[in-house]
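Below: one structure, written as structure tokens.
Showing just some of the chains, left in place.
In order of appearance the chains are A, B and C, and numbering begins at 1 in each one.
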Amino acid sequence: MSEDTAAVPAQQVKSAPAKKESGISALLGSPAGRNTGLVVALVLLCLGGVVTAGDRFADVDNVLTILRLAAVIGVVSVGMTFVITGGGIDLSVGAIVALSSVWATTLATQGIANDSHWIVMVFTALLVGGACGLVNGALIAYGRVVAFIATLASLAAARGLAEIISNRKTQIVNVPGFTAFFDASVLGVPVLVVIFALVAAGGWVLLNRTTFGRRTFAVGGNPEAARLAGIDVRRHTVMLYTLLGLCCGLAAVMLIARTTTGSATHGGLYELDAIAAVVIGGTLLSGGRGTIAGTVFGVLIFTTLSNVFTLNNLSISAQAVAKGAIIVVAVLLQQRLARRSGA
Amino acid sequence: GNTPQSQGGDQGGGAKVANDEPGDKVVIGFSAPAADHGWMAAITDAAKKEAGKYSDVELRVVEGTNDVNLQISQVETFINDKVDAIVLLPFDGAALTPVALKAMKAGITVINVDRQFDSPFAARSTVLGDNYGMGVSAGTYVCERLKDKPNAVVAEIAGIDSLPLTQDRSKGFAEALSGCGLKVGNRVAAEFTVESGERAAANLLQAAPKIDALWNHDDDQGVGVTAAIKNSGRSEFFMVGGAGSANVMREIKADNGPHKATVIYPSTQGADGIRLARLAVQNKSLGDLVEVEIPRQVQLYAPVVTKDNVDRYLPTAFES
Amino acid sequence: MTAAALLSVRGVVKRFPGVTALGGVDFEVRAGEVHCLLGQNGAGKSTLIKVLSGAHRPDEGEIRWRGEVVEFGNPTAAMRSGVAAIYQELDLVSGLSVADNVFLGHELSKAGFTKRADARRRTRALLRRLGHPEISPDRDVGRLSVAHQQIVSMARALSLDGQLLIMDEPSAVLDPDEVRVLFGIIRELTAQGVAVIYISHRLAEIREIGDRVTVLKDGRTVATGLDAREVKTADLIALMTGRVLENVYPRRKPVDPAAPVVLQVRGLADEDRFREVDFTVHAGEVVGLAGLVGSGRSEILETVYGARKAAGGTVEVDGRRLRRGSVGAAVRAGMGLCPEERKSQGLLLDQAVYRNITVSSMSSFARFGFLDDRAERARAATLTESLDVRPAGVERVVRGLSGGNQQKVVLARWLLRECRVLLLDEPTRGVDVGARSEIYELIRALADSGVAVVVVSSDVEEVLGLADRVLVVREGRVVHDGPADEIDESRVLDLVMEGHAA
């Protein structure tokens, strides 16, 4: 959609055939290279952090703080990468996170969890998230409701439902096993960060190494051609939204762990954050082209930015202005470098 | 509380003498929700102003946010940074409790402002507005004025409805009204902003063709509510504000608009938090108290401001 | 260079990242002539056209217009000078009406307001001139058939009143009748001194309408100024392909009458385009569907394939009835379709060649859903090599391939899948002579291996040359079904046109 306008020249570039790669251009064309611009932007940002905040930035604890912050929205963004690559969009992710978090922390759920195992909460969140995704997917694929509108409707409905279930109260978690598990670290790396890493790695494999991923590209790139090639486009679309719903459920679990609460206000504006991370990462909003690595970089750029701002005591409004400028610079950088690499 | 606008400078507690003497340097981290409405902006501004008065205070203010995850990481950054104190107005008190506990465990003095944590161990001290009390004050005032009208129509324009504090306010209001046999006939919610106030009020005025009293939770959105009332040409009712902005107080004083009263919800809580944080870190006491430690909790009062007492409150009111 | 040259091109070079599309082109066009451009798929014809019309900037070389060196920095500059082009990939805007498309960019307007009545009137006149008064100027272009879209493109080019009219494979989607009308117009224009650059893979057309011929090979001029009527076909083919081609159509083997019926279609009907369609295809048989553009052939194929919902009738493959309206079921039963519009229906344009080829057979490269990328590429490479897809390289993005090579990629998809039934809709549209005969060979070889093939083509000669049996479709009904060697071209045309002849 949007970028089509700008893409007139970009399309030309895009359509360039891959040349025989040599030396630097081969490097730039590699998976890591395709994201050169993003890597450079992230490195510059980190340099900025080191220069302005020195050790306070380059500290292990600080890096873990950034990663923990990135983890929740990161999991949502990985799921969003699939949906967008498959030619869709989902505005309801934040609301699904909220609803899942609320449902997984009702007194009833917590009671069952305490009587049996905390994993019940996890399953509840995944179930709720997955179900929401399924509804979205079905509305879009079989109901033929435009994705933007269908998920906008879900956004309203899911948040409303979350408020009704929680009675607009923050629900506090009292399931010791749950908190203990998610607060732990594996070899010094917090469990939340480990989960994010696993989701990102799993997402990468799924998108780039499986038939499911390949179909996702096909469905997003040219749904009619995909259909005529024998792909069940509608079923696949439903699967994509369900996958994203599951990611939202998982993100809800992570957010519950981080805040020890479930709340109808959780996940506010996650839709914008996730879409922004995905798009800045290089996934095409029009579908057919997506990169998990880019998304991870996108998430890291945004979270590192917040962190650097936090360390620097900038005026709050100035931060907003700076944020705008930095986003544009990052994209321009990515474009110039990606173009050079012939991507 | 004081505001950036007030001339008073040092008010409250008579702490000026010993407590204002420079002591050991105190680094304070400050985090609050997004300043998406005037009251919240005033909170941060007042905190900054207050910190500016002390040469021994270094204040670090971070981006206001409504994402609890981001706010948690801001506090984590403060902990990594080993600040001396953190003044925290959490977007959601319960959600920020674990990280506040972590800060306290790390030996950092946490001062909780406005929206309360759910563990007493998560903060050294808490500065609270009285949301429930606000509703009670507003309801009581309405009861007083309408006590002869058992069938009076009372309307309510709430703030962001998903926030627990809004629930508390509405609860207090409803309970106070029931004391005199009244109830809320029409209730809408806005989002603490001028625009949302105007929108909510415009619809509300259509929903209720005749109103006797209207309570609006927040004076920022009240600017919009007033605009809508003016536009509708309605004047059969009186209005009670909330939070206590300077312009509403001026209106009360001049008696030229729908506002006849407002209930204060001090926007100086952040500034008070800064002071308490400094005192706690420097091991000082709260001036006018005999107690040598600063108290666990300071709950601010939610007085009703009317034409009769407005002069007392106007100097400390915030400009929306 | 003669003084009469309207346009002359010297040493034009155009490079794309990794490909030199034009490596030095020279030729000149005189006012009032029809200058034909010939060349294999990927030779650079379309690229040259885009350079001449200001859509691409050349990297090197000189273009003279009426003797003066010019640089058409953008299409507007070219149009202003009097160059009008009909591009190979119909560049119309669906969603806009026919009249809007005709005047897009040079709208009839007054103070910024479009003069809609004028535009409609003039469009109607242009369409009438092109022999298609039935196309309404208010129709959404996106809902017209490809053929009608081609007509609209021509109307658009005519509306520019250019001195040079460039046509990139205009006849590819037209039926013989329409080609005749087109030639009439070309003659009319040249009589008025307008020059035409005409591109086609059909040599017969070149002879009929062309004055002089320029042949491109691998982006270079290999011959120019040849007399279109004198030059020998064999020579042209040799110039283009660098080899000698004996027979375009492969020899038929008689179909074994005992061969099992693979595809059986009974009473197939849809809402309104066709009804009561019955036919059978035996193993090893090639059935050709002839008919006018719009007669419903594509719809029949798509319905057989399950891509459109049938209103009635049955389709059986190897005696098993297919679920209605399910492409998945058809593909699983061993059917494959090369759709008519390869760009919008056939290809994943922004993806690699090999992924386009393996998309319908992924499971054979997968284990527990995990793909063996290397095996995919290897298989795809073998196929593209045997089909001579150029430039080689299975990692290449399909969008950058020339039209003919894109067609081969779609074919390769179904070759890979080893179908029982192959449905081909205009399989050689835009494919050069050399490649076309390769595709014919392929189709024949597939049939010989027991596949049932159905071919839709607007080229009657092709249907007769390739098919064992010919079905003639008229207005949604099969009006003839018989062996190919018992019918000739004029009889087919008669059947096709019946009731149509104006």
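The working rule: a contact is a pair of C-beta atoms (placed from the backbone, for glycine too) under 8 Å apart; a residue touches a chain by one contact, two chains touch by 3 or more.
Remember, predicted model here, so these are calculated numbers, not experimental data.
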item	value
Composition of the entire complex, counting every copy that the file contains	A x2, B x1, C x1
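The working rule: only the chains that are shown with their structure count from here on.
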item	value
From chain C, the most remote chain by mean C-alpha position	B
Centre-to-centre distance between chain B and chain A (centres being mean Cα positions), rounded to whole Å	35
Approximate Å spacing (C-alpha centroids) for the pair chain B, chain C	72
Chain A and chain C: spacing of chain centres that average the CA atoms, whole Å	42
Chain A residues within the chain B interface of the complex	56, 59, 61-62, 65-66, 68-69, 72-73, 163, 168-170, 172, 255, 258-261, 263-266, 268-269, 303, 306-307, 309-311, 313, 315-316, 319
Footprint of chain C on chain A - complex, ascending	14-20, 205, 209-212, 214-215, 217-218, 221-222, 224-232, 288-289, 342
In the complex with chain A, residue positions of chain C that touch it	16-19, 305, 307, 327-328, 330-332, 337, 339, 344-352, 355, 359-360, 362-363, 366, 369-371, 373, 391, 393, 395-397, 399-401, 413
